[in-house]
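Can you read through this structure? Questions will come right after.
One protein chain is absent from this view; the other protein chains keep their places.
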Amino acid sequence: MTRNLLLGALLSMLVLLMALVSFVWTPYDHVAMNIPAKLQPPDAEHWLGTDHFGRDMFSMIMVGARTSIAVALVAVGIGMLLGVPLGLAAAARKGSWLDEVIMRGNDLVFAFPSLVIAILITAVLGAGAVNAIIAIGIFNIPVFARITRGAALSLWERDFILAARVAGKSGARISFEHILPNVMNLLIVQGTIQFSLGILAEAGLSYVGLGAQPPTPSWGRMLADAQTMVSIAPHLALVPGVAIVLTVLGLNLMGDGLRDYLDPRLRVSRA
Amino acid sequence: MLRYSLKRLISLVLSLVVASLVIFLVIEVAPGDPASFMLGINAQPDTVAALRSELGLDVPKWQRYLDWAGGMLIGDFGTSYTYRTPVSEMIADRLWVSLPLALFALTISTLVAFPAGIYAASRRGRAGDAAVMGATQLGVAIPNFWFAMMMVLVFAINLRWFSAGGFAGWDKGILAGLHSLTLPAISLALPQAAILARVMRSSLLDILGEDFMRTARAKGLSRGQALWRHGVRNALIPVLTIIGLQFSFLLAGAIIIEQVFYLPGLGRLVFQAISSRDLIVVESVVMLLVFSVITVNFVVDLAYALVDPRLRRRS
Amino acid sequence: MKPISSLAFASAIALAASLGAAQAQGDLTVALQLEPPHLDPTSAAAGAIDSVVYSNIFEGLTRFMGDGSIVPGLAESWEISEDGLSYTFRLREGVTFHDGTAMDAEDVKFSLDRARAEDSVNAQKALFEAISEVEVVDPLTVKLTLSEANGLLLFNLAWGDAVIVAPESIADIKTNPVGTGAFKFVDWVQGDRIEIARNPDYWGTPAVLDTATFKFISDPTAAFAAVMAEDVDVFSAFPAPENLPQFEADPRFQVLVGSTEGETILATNNKQPPFDDIRVRQALAHAIDRQSIIDGAMFGLGIPIGTHFAPHHPAYVDLTGKSGYDPDKARALLAEAGLADGFETTLHLPPPSYARRGGEIVAAQLAEVGIKAEIINVEWAQWLESVFRGKNFGLTIVSHTEPMDIGIYARPDYYFQYDNKAFQDVMAELNRTTDEARRTELLQQAQTIIADDYVNGYLFELAFPTVAKVGVQGLWLNAPTQATDLTAVSWAQ
Partner (left out) sequence: MSLLEIDNLSLAIGGTPILNEVSLSVAPGEIVAVTGESGSGKSMTALAVMGLLPSDARASGAIDLDGADILSSTEAEMCRLRGSAVGMVFQEPMTALNPVMTIGDQVAETILVHKAMSPEAARQRAREMLDRVGLPAGRFPMSRYPHELSGGQRQRVVIAMAIALRPKLLIADEPTTALDVTTQAQILDLLKSLVADFEMGLLMITHDLAVVAHLADRIVVMRRGDVVETGETAELLAHMQHPYTKMLFQASTHKVSLPVPPAPEPLLQVRNVVRDYRLPRTRLFAPVEHFRAVNDVSFVLNRGERLGLVGESGCGKSTLTRAVLGLEPVQSGAILLDGLPVHAGGAPDISVRRKMQVVFQDPFGSFNPRHRVDRLVTEPFHLLDEPPRGAARKEAIAEALTAVGLHPDDARKYIHEFSGGQRQRIAIARALIIRPELIVFDEAVSALDVSVRAQILDLLAELCGAYDLTYLFISHDLSVVRTVTDRVLVMRAGQIVEQGDTEAVFQNPQHPYTRSLIAAAPQLPEPALAS
């Protein structure tokens, strides 16, 4: 299973590296158009070919990785930042009105069709990376709230929490001092998974034209731009598609690997 | 259980009220006006005003909310601003595509995922497990709209086994209808099947570690018998939750797939309605979807009780 | 929706067996990109309505032909008074609506009065502004009195917004259109298709096709797939020009590339600084390379224009030379206007690919001369609200598809806010003029004024590509108005 972790980490690192390198170097300027040289298949000059405006696909994929990672990362960050405290609070006040409100609110957000809401958000706020982040982030909140609450509830039953309560510590203090560190593993794993889902969601949103706006490259929009040209220039659809698949695959493998690696049950059996 | 039901009912109603308010507010603040959209760029202001009053858009927002929400209670969703037909009729028409599509996709994903998940769990750590898990990883990672594009290319354009899209209509017969839903259903089912297979597997593996599985083995059941008779049913509980979530997702989440296969489904209706600012249609469909998710969750809860006797209550 | 019966199931097997069999040659499936919201052409701007009903179901007193000429429609002939203030139309005899009722002068009066009424919701109400009275002289004669002479009246009456409808069927017109055309409305499966069938009682040359089906395929990829899979026979206004070479190379298909009335322009907010400075607008014009936009965004489809006028029109003057691609000159002009370091503005792009793709190229080209145009993709509803009505924009790309619409430059409150008395005078005179030669002269004058003022960036005339199976004949090549006239379409034997 560490093989998964390794492979996943490797893939993820590769994508991350590509994104980071793109800040200082890309083979070509990713926005420079050269319309006479459009739709060229991969060759020595353009490693991944050129798009319908004659832009270098490899450079666009590199910068696009930046967009994907930034959007997904911030969206997951929003989800964690808001969801985890909500989950902790709900667990700390299990059964109270606060718990009830948080959990029903969660259910409600879950009940909304996410893509429709994303489209609505962009209809209200306009299309753009920031609004894509908001749309994806909103649906990450209940995911983290729920998973945090679930894990926290079982921790609240543990004796060391009772000991802390006997020591007179407040719910908030116990939550941050004892519960949070112990759900961190779980959150890291879930964060990885949500991150990969975020990348997919960003691709889906840009595909319908709601993500980052041109000229900022985005893998999903590259796919959307490519779709009518699949039969004349297949690399246009294959390159961003494979980029998405590999990135998501890498993150998922890493998440799975981390889960196995960090699973306390497995650790106990190893010890 | 009853107290629980009552509590759930109250929170369900409250949820719906909150949902309707949120939906209404979000949609109403979206810039754009259905009347202007209908009349285009050459329309004169008095014409737009005339249309606005014809559509009932000139009354205060809160009153329109009350009319809409009140109407929904008696099953009247109002009249579409652009199509000028009752929204309920439009939704009903689209449901005849979206509902079968969702069910079809769910059937496919279940039929693929259950055996795959059970097989993988029974061969944990071996080549078969690795193969299934690898396939599911790929299934989760492939964007379904991309997969749909590729399927159209292969099966509709090159092999011509299926039409590239569109919906034959049920009046042409069930087979014709299913035939035109096959590719969309498969592309929708792919990621769902992958997720479901993974949940099935991990849920089964959890169950395999339970004491009663060892009890079953001690009775003389073989590994396979124990898995089937004692494992699968217990493993179904988390799987059901996922199926419930997936169904709602399939009902609403097919927007892109409906676009690729130009199917007259709910997703495309919403998409069109948003772009034409047919607010009442958007509001009603989103409300319906929210309602269906909440209802499906409720049904899933009931289904738990079928699977798990601990949740049934003896009278 | 009909319930599924076991009978339907039996027929499903029969149908499955016949799947793939050759289609009856009296039937045609036409794909359109946009589905009409409803089927009343007189109460909405949506071109999609005309695309289905114009000429097929509804007819007006006059009508467009495929070449753009205006010919008699339901009016057999007309007389125009000397002062041009009174038009007397003679209606054809024996014309009936699809419901069997006769079409007479009362119906004409009803239709025109309805369109001009106070509470009219006609999207092109301005077409009827000149009409002050509609009189029924006798059942087959109608007299229109004008408040001022209007050289365009016959043209105006040919629009889809001026078709003749009957008071008997007006209530249900949006879902069950009853007209006088060569086809009758049969069925509409919303979101999917509209079916029409030949009208056996048609007054003129009957349609050749027995039935026709309009299918609505908005997604360009799906459009390509549908044609390739031969799910549709004709795709009118095919949305992805990049696919056309493939169809051309395929012996199964024919590709017709005609022209539309759509002048695609980089509309500029003439009141918003720095665009209120003509040097800046001129710099814009020189910064843009039309041909690379046509090549890059439209894959070569489209004719470069240098002013707001259709190149296929007899009165067209080629003014593209006034705004040739010259980035150095553009930079110099900007420097002259005190903007040597460039400036930032917004570029609002509505959904069609000419705008979205063209916009990306325009933005890139503007960046070359130092103008940072932030791309803002918007839906039509937003575009109407913020750009068109709110005038809250710097630049936008849009195709003005109405025929003969140079008159919009005479409206100072129009969204690009061009206000030039000289131009307005030319237009006023044009409206009063019926003499063709003088009209041409005035039109050419108008074209030159707006080109000299660099009101907007003039990009290209939108093309009208149609993909059809080999054997389909009688389709319109051009699109003088939005229509899919099937009355003369047939399959070659």
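The letters A, B and C name the chains in turn, as written, and every chain counts its residues from 1.
What we mean here is this: a residue touches a chain if its C-beta (ideal position, glycine included) is under 8 Å from a C-beta of that chain, and two chains touch if they have at least 3 such contacts.
Computed from a predicted model, the values in this text were never measured in an experiment.
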item	value
Which displayed chains the unshown chain touches	A, B
Listed residues A:Arg3, A:Lys94 or A:Arg158, member touching the removed chain	A:Arg158
Among B:Gln44, B:Gln225, B:Thr241 or B:Thr295, the residue in touch with the chain that has been omitted	B:Gln225
For chain B, the residues touching the chain missing from this view	1-4, 6, 210-212, 214-223, 225, 229-230, 233-234, 307-310, 314
Interface with the unshown chain - residue positions in chain A	158-160, 162-170, 178, 181-182, 264, 271
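In this section, only the chains that are shown with their structure count from here on.
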item	value
Topology of the chain contact graph, where touching chains are joined (line, ring, star, complete, other)	complete
Interface with the most contact pairs, given as the two chains involved	B-C
Rounded Å distance, chain B centre to chain C centre (Cα mean)	38
Distance from chain C to chain A - Cα centre to Cα centre, in angstrom	44
Multi-chain contact residues (two or more partners), chain A	123, 227, 230-231
Per-residue multi-chain contacts in chain B, two or more chains	31-32, 149, 153, 157, 259, 274
Sites on chain C touched by chain A in the complex	220-221, 224, 240, 242-243, 245-246, 292, 295-296, 351, 356-357, 359-361, 363-364, 367, 375-379, 382
Touch list for chain B against partner chain A, complex	11, 14-15, 18-19, 26-27, 29-32, 137-138, 140-143, 145-146, 149, 153, 157, 245, 248-249, 251-253, 255-256, 259, 267, 270-271, 274, 282, 285-286, 289-290, 293-294, 297
Residues of chain B touching chain C in the complex	31-34, 36-44, 46-47, 50-51, 54, 82-85, 90, 92-94, 96-97, 149, 152-153, 156-157, 160, 163-167, 169-177, 179, 259-265, 268-269, 272, 274-277
